[in-house]
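What follows is a single structure, written as structure tokens, with notes after it.
Missing here: one protein chain of the complex. Every other protein chain is in place.
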Amino acid sequence: MRLLRIQRLTKRFGGLLALDRVSFDVERGKIVSLIGPNGAGKTTLFNCVTGVVRPETGSIRFGPESGETLEGCAPHQIAQFGIARTFQNIRLFSNLSVLENVLVGTYVRTKSGLLEALLPWGSGAHQEERWALDRCSRLLEQLDLISFANRLASALSYGQQRRLELARALASAPELVLLDEPAAGLTFQERQELMEFLQELKKQGLTILLIEHDMKVVMPISDWVVVLDYGAKIAEGPPKAVREDPRVIEAYLGSRSNG
Amino acid sequence: MKKTAIFLLLFLIPFLDPNSYHIEILATAALYALLALGLNIIVGFAGLLHLGYAAFFAIGAYTYALLNLRLGCPFWLGLPLGMGVAGVGGVLLGLPAVRVRGDYLAIVTLGFGEIVRIVVTNLEPWTGGPNGLLGIAHPVLGGFNFGVDSRPYYWLLLVLVGGIAWVCARLRRSRIGLAWAALREDELAARTLGINGTRLKLLALGLGGGIAGLAGAVFAAKQGTITPDSFDFILSVMILAMVILGGLGSVRGVILGAVVLSVLPELLQGFSTYRMLLFGIGMIGLMRLRPQGLLGISQIRRELQRAAS
Amino acid sequence: MTPGDFFFQQLLNGLTIGSIYALIALGYTMVYGIIQLINFAHGEIFMVGAYLGLAAILLIGKVHPGLNPTAGLLLTLLAAAVGGGFLGLVIERVAYRPLRQGPKLSVLITAIGVSFFLQNAVMLVFGAQDRYVPPLLQVHRWQIGSVTVTLMQVIILAVSIGLMAGLQRIVYRTGLGRAMRATAQDPLAARLMGISVDRVIAATFCIGSALAGVGGVLFGLTYSTINFHDGYLIGLKAFTAAVLGGIGNIPGAMLGGLLLGFLEAFGAAYLSTQWKNVVAFTVLVLVLLLRPRGLLGERVAERA
Partner (left out) sequence: MRIRAGVLFLAGAAAASLLAGCGKGTPAAQIGFVGPLTGDQAATGLDMLHGAQLALEQARAAGEILPGYRVELVALDDSHSPAQAVSAAKRLTSNTDVIAVVGHLNSSCTKPASAVYSEARMLHVNPVSSNPEISRQGFDNFFRVCPTDDLQGPAGARFALTRLKAKRIFVIDDVTTYGRGLANEFIRSAQVQGAEIVGHEGITQGEKDFIPLLTKVKVLGPDLIYFAGMYPEAALLIKQRFELQIPAKFLGGDGLFEPTLINLAGPQAADSEVYITTLGGDIRGLPTARDFVRDFEAKYGHLGAYSSYAYEATRLVLEAVRRAGKKDRAAVLNAMKQMKSYSGILGIHTFDSRGDTTIRTIGIYTIKDGKFQFVEAVGG
């Protein structure tokens, strides 16, 4: 079943064509990887899907059947539909604690407002708070961060920060999560753990769209791979097929670089 | 409860020290504390650098003054109305302002602050212009008229400061408070997590504006006379200084900041013409000693951190 | 005076005060461009510059009464520039550098403290009375139809444009400028590249403050009265001008200053003096809504 459908998505920055009529689908419950050389438009595509930038033309549909129209929606609305993301250059709330960072993630799944903040008695705000804390500590435990819960986010190591950003995205209980180079800068050991964790998430029914450079990460876990080059989609298919696609080898693996 | 004890002690001060000047200073400090608490919601919680906060103070003061002089509205009704009108003002002026960011927001709010003051000055038929409004009624509670005695105002303001401080502390720990903190730290990341930045910023501006309006109504009732020069840019800057000196985001901190910066010039009265020179040196000195503010949040956090590790 | 002449005369009037705003805004924008600090004490440095200029004029009058007026003007400008620059260095050292690692806003408070200090120090040294600044140059006027141009107007505009060009040159053509831009981009990286960030920031303050000093002298000579309180209003206006043009952008400061001057002049001319600041601030707000980084501020695309 299709969860995300991107059709003829185009985005221009001044004279630069960042995305050129890109179309592909993401099936529910799958891990889809988006690969391509630097500057191919991968992050721009993420930004379009999460409402950070507005595409010029094209459509983004989310959900079964025709689904919700995402283009033109504000980032917070898109988050409410059930899409969460991480960033290439980790964007944590560095002066908040680790736990608080994850708690922010539960914002879309909770609803107590001004009144409940001041008069929590009997409003269900307490249960909500307990639910959120529960959920967050479970996530922190799964990602091996629970012992740092009260530290400042900025005090974590790089690998821990990556995991924290993932935990924060997952705290919103999304249907689709967009991960922008989650393995960048991780040690070999950390990469292995990440791959296991992503597969665990997939088992739980989560759909993952992933930007990744490291083929050793992409190939084993992806169900589907989409290749971008100069803003245009040049290939898509199962990992094996893509790896053997001559255009991909030419554009990406072959002539320019190996990374 | 330590807080209750401190509150009671503060409440009893007028009985222990009947000197009306001292009480006046305390009442003024409490008024500033109220303003600092309100601005802290905007600057400390939501991270919006606001340089026109005195405008909401003015709106609250003029709202009560006009309602009282034109319609005979009693203080206890004018107080919430002043708060409401200033709160709405905060939201309305915020609508365009939240579209710009960072230091640009600072100048837009500065502009609004000046516009409000000049408009108040120039709308002579309504506001009395530079002449201001005279003969605003003092509050009456159960037949007792507050008059010009500082004590009842001090008590009233103490209750308001206590109440608003409680509200602020609750807000900071609430879901909304966390969302503000997230917006302050990284707006884009916060928005992709489902936080409606515009709405939350407007909420902060509305609440902050409302608290300033509350303070304004009390100020108008206490002074009995208001003129536009009570609400100038310097006041906005001084309140901001109180918030930053006390410690951005810290409820106890900004109260302390307000007390220090409102009492210090009074302590320096003995130096007459050297007063403000020393005040300037004092501000530089205090800030150098405590760059995070007297009770800065990050200061506290860093200490927690050290204790934890 | 025909409506057309009236318009041109008011345009010229706006040009005068606008050039002064621009001159002060240059220093504002420069400091902001390098370290993102709104230097609230900048207006006060301008005011001190005006008093230094007065002191220099009086001293020249005493020591060397027959001095050529042009030489006198240059000497006075130099004195104020050097004095202003030195003052900038001291302020940076005492009030800003110790707080550079702290939260960004704490510097705002020391800046206000510096403002209080400088205002009151000048009041205690020079007295609270307004002071008369004797003219250095003969009053010179040109009459074009019914429109009048004065020598002072020409000088101020020329100095502002000259300093803007000079500043632009320093920032984009010299080693110091490169170091400045590197520091503005990323102070940490600049330090790693072997740039002495402390010195670059000090130099920025020194140059910005020297400009304020020059502005103070020209201001004093144009309006011939100065007061220890003058920095407040002009500082506020220059800050507005810098933001209007796009804070951090040098030609933007010039444009913003002139535009603000025009707005004030036309506000006074066609509306009313007491509403002119409302006109100016309303335009400011509108400009920022349409161009959130000011007229010439670069459009930084949202980085994700």
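Note that the chains are named A, B and C in the order they appear, and that numbering of residues resets to 1 at the start of each chain.
The rule is simple: a residue touches a chain if its C-beta (ideal position, glycine included) is under 8 Å from a C-beta of that chain, and two chains touch if they have at least 3 such contacts.
On a predicted model such as this, the values are computed, not experimentally measured, just so you know.
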Chains still shown that are in contact with the chain withheld from the display: B, C
Contact residue for the chain not shown (choose from C:S160, C:T183 or C:N227): C:N227
Which of B:G132, B:G177, B:G194 or B:G247 contacts the chain that the document leaves out: B:G132
Touch with the omitted chain, as defined above, among C:T183, C:N249 or C:N277: C:N277
Option touching the unshown chain, where B:L71, B:L95, B:L123 or B:V148 are the choices: B:V148
Touch list for chain C against the chain that is not drawn: 1, 6, 9-10, 13-14, 16-17, 120, 123, 127-130, 132, 139, 148, 150, 219, 223-225, 227, 229-230, 232-233, 264-266, 268-269, 272-274, 276-277
Chain B residues that touch the omitted chain in the full complex: 19-25, 28, 121-122, 124, 129-132, 134-135, 147-150, 219, 223-227, 229-230, 260, 264-273, 275-276, 278, 282, 285-286, 289-290, 294
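Throughout what follows, only the chains that are shown with their structure count from here on.
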Most distant chain from chain C, judged by the mean position of its C-alpha atoms: A
Intercentroid distance (Cα basis), chain C paired with chain B, Å: 32
Between chain B and chain A, distance of the C-alpha-averaged centres to the nearest whole Å: 41
Distance between the centres, which are taken as Cα means, of chain C and chain A, whole angstrom: 48
Shared-contact residues (touching 2 or more other chains) in chain B: 188, 298
Where chain C touches two or more other chains at once, by residue number: 302, 304
Complex contact set, residues of chain A against chain B: 50-52, 74-76, 78-80, 84-85, 87, 91-97, 100, 103-105, 107-108, 110, 112-114, 116-118, 128-129, 150-152, 155, 168-169, 172
Of chain B, residues touching chain A in the complex: 167, 170-171, 174-179, 181-182, 185-186, 188-197, 203, 297-298, 301, 304-305, 308-309
Interface residues, chain B side, partner chain C - complex: 43, 49, 96-97, 99-101, 103-104, 106-108, 110-112, 114-115, 118-119, 121-122, 188, 233, 237, 240-241, 244-245, 248, 273-277, 279-284, 287-288, 291-293, 296, 298
